[in-house]
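Next up is a structure, given as structure tokens.
Complex shown without one protein chain; remaining protein chains in place.
Naming follows writing order (A and B), and every chain is counted from residue 1.
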Amino acid sequence: MADSQTAPLEPITAADGTPLKKKLAQALFRSRVRAVSLVVPLFAFVMASFVIPIFALMWQGVYNDRFSSHMPNLTEQLTMWDGLTEPNEIMYGALVADLTTARANRTIGRVATRVNQEYPGTRSLFTSTARKAKKLKPPFKESVIKTNKKWDNIEVWQAMKITSQDLTPGFYATALDGRYTVDQGFVRQDENRQIYVKLFWRTMLISATVMGLCLLLGYPVAYLLATLPLRTSNLLMIMVLLPFWTSLLVRTTAWIAILQSQGVINDLMVYIGITADDARFSLIYNMTGTIIAMTHILLPFMILPLYSVMKTIPPSYMRAARSLGATPTMAFIKVYMPQTIPGIGAGGLLVFILAIGYYITPALVGGQDGQLISNMIAYHMQKSLNWSLAAALGGILLAGVLVLYWAYDKVIGIDNMKLG
Amino acid sequence: MFNAKNAEGQSFEMVWDGQIYDLDLWVIPKGSKNKEAALDFVAFSTATEQLAAQASWISYGPARASSEARIGTFHSDDSINMAVHMPTAAGNFKNALQNDFEFWADNADQLNERFNAWLSK
Partner (left out) sequence: MVQANDPFVSFKGVQKSYDGETLVVKNLNLDIASGEFLTMLGPSGSGKTTCLMMLAGFETATHGDIELGGRPINNIPPHKRGIGMVFQNYALFPHMTVGENLAFPLKVRNMPTAEVEDKVRAVLDMVQMLAFIDRKPAQLSGGQQQRIALARALVFNPELVLMDEPLGALDKQLREHMQYEIKHIHENLGVTVVYVTHDQSEALTMSNRIAVFDDGIIQQLADPVTLYEKPENAFVAQFIGENNQLHGTVQSVSKNIATVKLDAGDVVKALAVNVGAVGSRTTLSVRPERCVVTAKKSAGTSSLDARIEELIYLGDHIRCRMSVAGDDQFIVKVPNTSGQLGLEIGALSQIGWKNDDCRALDFKEPI
């Protein structure tokens, strides 16, 4: 033993004299190159169509150079300004110079929109002053304020200072019902404009409810699927998958027909006499409608992972538990259910994450209190065109999902997840 | 609305109080080849006579006060006096508000936010 420890270790060599480790690395490298080259097309596609756009959009959530790129002179002055003292003549001069160029380049609209996001009610201030900027004479402070008194308001200048910073936490602040100010840092948004935090919570609540309902409804179905004889379970499987093959829009509008106040369910209840004709239930265009329709649409995403897990649990476990003296109920709870946890976890996570980003269904059947944060993101993407705010909202949503994923990994373990 | 109420006989009633009105415009692109002809057309179509004639086809108010007196009856039904159906008729126009593009450009986002916040209460 002592000998082998003290003797210098000769590297093992292959038949041609090269060290074995190097030879092995070469062989592995070749197979690795082959494997990688198979993935390259998909990888390139995903990068180009998914990863890069997502990062570009995320970047927009914290980076916006509309103001600085179109108002370079003023940006320079605003950077030096402390944000509290009265704006000086040089700053007004830079303002007039930049407004004149922006007007000539027809970029004044973009600048005005950007500042308006930060300080509402100032869009026309910029466009109208820009029209007159060419004719303004020094001293600029006096002549600018003469065109519009608002230029004397320091808050306008503070808003410009905020927007002149390319890298800004302002959009995230807005997305969390806050405001980023020059003098006080982060402050709460005015109470009558606070909406996003509430929507985030509502999104979480609805997603959790949908997940719970899917689990409640899907578990027995998955159990039947996994335990019934093949012919029956195949039929049942088709029934589970049938809605899956129908367009999302069709299914959602079908719910409108069923749930509306003159719809199938309400007519039936009035007919049976459960409710009076003038006191029909409002089942749609509210949170109830959103939850019902989303539960139905997301149900297969719960059933399929559950089924794939249950399929692998041999019936002998239940038999063993019963032969050991457990009642059927106890055997089910103590022996069967714990083994389906990977399926519950996978289905739950899948449904929750899908629900969090759900957009079409709440938009169609959500009414006012069934709207989710995704509808707000769509609004800022399509209507208000405040993409940076949409990106910030999306970024927070993404962060929320990642936190959940992390928590899931901690509690259950991601290796335990089984999707199919 | 006018059509539904009068021509089709639906039971609607117009509430003119607090109406918000828009103005329609003619625009001649800069450097237009037929500028003269275009100017002629604008002059013709905005004349008192023409604006009043327009009113017999649709309940859009004439932009000239002078047209008001010349408004006749509905083109297909002589029993309908169009003058009372004009948004610009004296009784209807008392509490009218012009749509302010500039205001909405300045405040739309903020007001939408407030509206959504109010909705979700």
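A few points about this structure:
Methods note: a residue touches a chain if its C-beta (ideal position, glycine included) is under 8 Å from a C-beta of that chain, and two chains touch if they have at least 3 such contacts.
Everything quoted here is computed from the prediction, not taken from an experiment.
All shown chains touched by the missing chain in the whole complex, by label: A. Across A:G17, A:P41, A:G273 or A:P338, the single residue that touches the chain missing here is A:P338. Taking the complete complex into account, A:S316 is the one of A:T85, A:Q184, A:Q262 or A:S316 that touches the chain left out. Listed residues A:I12, A:L167 or A:L324: the one in touch with the omitted chain is A:L324. The chain not displayed touches chain A at residues 314, 316-317, 319-328, 330-331, 334-335, 338-339, 341.
Basically, only the chains that are shown with their structure count from here on.
If you average the Cα atoms of chain A and of chain B, the two centres end up 44 Å apart. The residues of chain A lying in touch with chain B in their complex are 116-117, 120-125, 192-195, 198-199, 202, 368-369, 371, 376, 379, 384, 386. Residues of chain B touching chain A in their complex: 102, 105-110, 112-114, 116-120.
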